[in-house]
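Removed: one protein chain of the complex. Kept in place: all other protein chains.
Labels A, B and C are assigned to the chains in the order they are written; within every chain, residues are numbered from 1.
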Amino acid sequence: MFIERIKSPGIAHISYLVGDGTRAAVIDPRRDCGIYAELARRQGARITHIFETHRNEDYVIGSVELAAMTGAEILHGKQLDFAYGTPVGTGDAFDLGSARLSVLHTPGHTFESISIALADRSFSPEPVAVFTGDALFIGDVGRTDFFPGREDEVAGLLHQSIFETLLPLGDHVLLYPAHGAGSVCGAHLASREFSTLGYERLHNVVLKHTEQEDFVAFKRAEHHYKPPYFTRMEQYNLSGPPPLSGIAIPGPMSADEFASRMAAGMVVLDVRGPEAFGGAHIPGSVSMPLDHVPVYAGWLVPYDVPIGLVIDSLDQVTTAREHLLRIGYDTVSAYLHRGMTQWEVGGREFEGLPQVYIGEVKRRLDAGEEFLVLDVRSAGEFAAGHLRGALNIYLGDLPQRLGDLPRDMTITTFCGSGARASIAASILKQNGFGRVENCLGSMAACRSTECPLELD
Amino acid sequence: MFIERIKSPGIAHISYLVGDGTRAAVIDPRRDCGIYAELARRQGARITHIFETHRNEDYVIGSVELAAMTGAEILHGKQLDFAYGTPVGTGDAFDLGSARLSVLHTPGHTFESISIALADRSFSPEPVAVFTGDALFIGDVGRTDFFPGREDEVAGLLHQSIFETLLPLGDHVLLYPAHGAGSVCGAHLASREFSTLGYERLHNVVLKHTEQEDFVAFKRAEHHYKPPYFTRMEQYNLSGPPPLSGIAIPGPMSADEFASRMAAGMVVLDVRGPEAFGGAHIPGSVSMPLDHVPVYAGWLVPYDVPIGLVIDSLDQVTTAREHLLRIGYDTVSAYLHRGMTQWEVGGREFEGLPQVYIGEVKRRLDAGEEFLVLDVRSAGEFAAGHLRGALNIYLGDLPQRLGDLPRDMTITTFCGSGARASIAASILKQNGFGRVENCLGSMAACRSTECPLELD
Amino acid sequence: MFIERIKSPGIAHISYLVGDGTRAAVIDPRRDCGIYAELARRQGARITHIFETHRNEDYVIGSVELAAMTGAEILHGKQLDFAYGTPVGTGDAFDLGSARLSVLHTPGHTFESISIALADRSFSPEPVAVFTGDALFIGDVGRTDFFPGREDEVAGLLHQSIFETLLPLGDHVLLYPAHGAGSVCGAHLASREFSTLGYERLHNVVLKHTEQEDFVAFKRAEHHYKPPYFTRMEQYNLSGPPPLSGIAIPGPMSADEFASRMAAGMVVLDVRGPEAFGGAHIPGSVSMPLDHVPVYAGWLVPYDVPIGLVIDSLDQVTTAREHLLRIGYDTVSAYLHRGMTQWEVGGREFEGLPQVYIGEVKRRLDAGEEFLVLDVRSAGEFAAGHLRGALNIYLGDLPQRLGDLPRDMTITTFCGSGARASIAASILKQNGFGRVENCLGSMAACRSTECPLELD
Partner (left out) sequence: MFIERIKSPGIAHISYLVGDGTRAAVIDPRRDCGIYAELARRQGARITHIFETHRNEDYVIGSVELAAMTGAEILHGKQLDFAYGTPVGTGDAFDLGSARLSVLHTPGHTFESISIALADRSFSPEPVAVFTGDALFIGDVGRTDFFPGREDEVAGLLHQSIFETLLPLGDHVLLYPAHGAGSVCGAHLASREFSTLGYERLHNVVLKHTEQEDFVAFKRAEHHYKPPYFTRMEQYNLSGPPPLSGIAIPGPMSADEFASRMAAGMVVLDVRGPEAFGGAHIPGSVSMPLDHVPVYAGWLVPYDVPIGLVIDSLDQVTTAREHLLRIGYDTVSAYLHRGMTQWEVGGREFEGLPQVYIGEVKRRLDAGEEFLVLDVRSAGEFAAGHLRGALNIYLGDLPQRLGDLPRDMTITTFCGSGARASIAASILKQNGFGRVENCLGSMAACRSTECPLELD
């Protein structure tokens, strides 16, 4: 019997290949699904079942693509009208060799959410592990803010799913959730990627709220952001996304071609780090450090326009494209050959973005100099500690809030460590703000150096 | 926080890299230890600690080699006088970022055995997982037959370690043992490689014996074999084995060279499958299907003589050499270039070994024909079901028991599926038995076809 | 400027990625063409052109598949009416950075054959290398037997192409042909895969025939076999083969399923070595050692029936499938899980095939024992030396010649080293010949041991 974890970085999505002998199932496959076929091949197994724990909203599900490749059957919850697959619910079970996969309806994150309990029938019909989708994470639970006006209802359902369906499986049951460290799907997610129902019962801070009322109140008080790209993901995942096979591979482009495409509307994502963007970048490009593509592209990049990449190394083309395909951006058409060097040796104008260190920011604050700290972290992060006088606009909301910013003052962008702030600074520059700089280190540097902070 | 499992096939030994942030520890490293340095490198961590759960007897421990490579400190139990490393015991703890590794003295398998509990201090000082070495496995417990005359004492200690030290850590604690599916260190090991203390408490058949007396009796009734190579492993692991760097890489050899080395005493291991050995093999070679090298070479191959390999593919040279180095055979000096083809096109004499299927064996038994079924499985396997009239000599004991076998009768070697039987048949042939054949399928084929079996 | 060789083993087909800067061309892509996209990606280049040196007859060309993936233009000779691509001829040239690829019409192997000369324009407009397709090889030249009744005409054209078009490019020009060591497309191919026009002019035995008449006579005297699968390849390569994306991945199958599919018409290819086939094989299966799949499947396996594989290791599934897809077999549907072991432990009947060594064959010949040596090598190999009394039937012709063989006599199959003979023996067994054995070592063993041979 085998379980293999396949983690997609950035969105920190975790899918699983689980099976025994010659048969295997995949739980929540991502769109670039060749990896499951390859892992199954190495196990000497055939993929016969694909489970979707829910209609995902944060990435394109690969079920239809994988089913076409393997002939496997797609299974998902009953409470949503999917255009493909077979509805299943509590009581349905599927055997793969000694492994039995039993469906449990665990609504809350969404109405049709299911969990899948795994038993090793050669030992016991009782479960040894459970795949919980977005119901229960390691250190947190799923979001319950996707049904406006029904937040309390779904939070109540989630409480019931966790306390009445999942935890009763037993403290000793291993926990395999659909998101892990680094996900924006939970605020308290552990960096550790192994746990059990019992460990969560004891140490998951959200599960301290054992009473339903208390739990619902806790969830009601949470604040989450919903990126605009979720809408497209929901459509795709209800009806089945377009196949990958027709999507072209991005090729290298000269500086001249790149510039003329950009003039014609190509969006340029600069996936290098903030320091490199700070040293030299193409005017009008968006800073989008590679790790942040999966989370912030969906806020800031329109669909259906050509995307060009500025990269440091060829591998970044592949990674950036993977990140973007996983959230439905199928239009990555080119990258700047040899990266910025090509632009520079072409004699084309580039710009820098000044980077300041926290000591300088503190000095200015202490000296009462006039400048604006624009803190683009979430409201929750901001409330937990921020610089005096800082203005909080969440990065995802920035394009809509530009009118709230002064154009005659130095704006110092600020976030957790400087990466999101770099994205923000690039957007300000793109929109004609002339005096922009980025605070590398940002809040983390504040905490390291014990700056005085304000709380909300 | 990360845990990576590194499994060495054949002996089914499992070692772990565990750490957080920039620091990592290795638990029970194998001898070819570059893999730990590489995995740590990818994590961006430095290996600072090496734990030995006990003085291993079934493989060469890589601690000294790995310490030389990384500068890490070696830690092991106090009850044995190791020539290297630092003794630790219950109460000692080591922090690697948020991870705390706490030593628990868990004697039983050996007197100095330790387990290591892992806590995620960012959640709780209480353990989330435990590395149990050879104390507690998934589906079984460690052997307690290594101290002749003191079997009951050590079985009692093991009971205490499991029931008073390990299980009380909590049902929810994840279990990471030193052996997994395929190991000869336990008879009931699961094929599944994930479990918790709670799941074992409920479903591990050995742990049904909750009373110490009952447990000791159960352990006393077990029968294990102790291969002669264990003695060398124990010496090596007490004093530190020779470094790998001086050991030559085996090169290709012509059929003529191979034959003349063989004449001069080179032991030839034919690591191809039983079917290929059956079709054609070098007279005098030992059948040793690749997967069986880790377990049976130590019974049948003398130390300190040159070893030559007959292989199907070049990768088998690497794998066979790894297997052999892990159990202290440092004299693999050559392989037959292009395998048997080279021998064959050289016009050299080869031999076949007849392979019979179970239907033919049954037909002969039913017809009362005279032949001997030599069943080389363990006494326990034999007792649980065997063919009528079969003689049981454990494969490891065969070289010492040749005098018990008739030379004037067809001998049909027999085991679980035909692989060990192929080894046995090759030993018989090597020792001049003229009418030998192998039953491919063996007991598994019996069970598939519902042969009548006898029990002991 | 870069050239990368991509060799497909078995058919020993060589394709090339050639380019400079951001642009690259592929010459004669194989069907599984992801490798070219990946190599181009690593070079930071985009594939813009695909050249077909001729309508290949021995493998499925990947041009259409690769063009769909990259948007590249397909270019081929003018003398054949392809259903896709653009016709080109002498005088057409294409620039990729400093590289200039110039087309040369070099008919002979086929009428529309082209070569492509490569110049490094940063040094000289004169060529530094030439891609010769099937016109000129290292050690040999292309076949001229594909146009029945016009053999002399095409041989004359080939002479002209080599002596008037290619060799005049200069002794110093590097030679990159479409087939290499191991190909059946030439009898004298070097094992070495680097040469120049000058080295060939001096040392290629076929080019000793500098006079056209002499050259044509030499070519006329050659004897080649044309496997039946060439017909399908020619159709595919004229009209474009089916895409790979819809072809299912073969999965593991139990012994029972395998047996029942076989009963329903599935062809079983046993891709293990002859020794393993000799030890135990499924009755009715065809011995087809993995390396021989590309060359002999096309003679012996019908199209459009399901194919099942018997393998030694999972990698053989992938390799066998690749080999088969490259020659248009798209129906590999399953493999026997765990190979023969699965069959054996299922208690199913298997058979052996006796393997004899050359010493025994000689002994019998000397003793005048009655048996038939069936030599399945080509007529040319046979003529150059064979055993006394041997009957020569080329392996590819065997299914049509079974009526010529005695059913009441031991037949010893024989070839170059024993692999083709194993295939032949399996076909005899499949057709009810009861006394069949294979001579491992075969002619090579004869030569090693200085058997007396007869010439034709």
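Heads up, the rule we're going with is that a contact is a pair of C-beta atoms (placed from the backbone, for glycine too) under 8 Å apart; a residue touches a chain by one contact, two chains touch by 3 or more.
Keep in mind it's a predicted model, so treat the numbers as computed, not measured.
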Touch criterion as defined above, residue of A:Val205, A:Val345, A:Ala384 or A:Met409 at the omitted chain: A:Val345
Identified contact with the non-displayed chain, of A:Leu75, A:Ile138, A:Met262 or A:Ala276: A:Ala276
Residue of A:Ser124, A:Thr210, A:Ser260 or A:Ser448 touching the missing chain in the full complex: A:Ser448
Those residues of chain A which, in the complete complex, touch the missing chain: 272-281, 312-313, 339-341, 344-350, 352-355, 357-359, 417-418, 440-442, 444-446, 448-449
Hidden partner chain, residues of chain C it touches: 1-3, 20, 98, 120, 122-124, 126, 128-129, 139, 170-174, 190-199, 201-203
Positions on chain B contacted by the hidden chain, ascending: 21-22, 37, 41-42, 44-46, 69-71, 245, 248-249, 251-254, 314, 317-318, 337-338
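In this section, only the chains that are shown with their structure count from here on.
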Chain B onto chain C, rotation angle from CA fit, given as a multiple of 5 degrees: 180
Chain A-chain C separation of Cα centroids, rounded to whole Å: 49
Between chain A and chain B, centroid-to-centroid distance (C-alpha), Å: 43
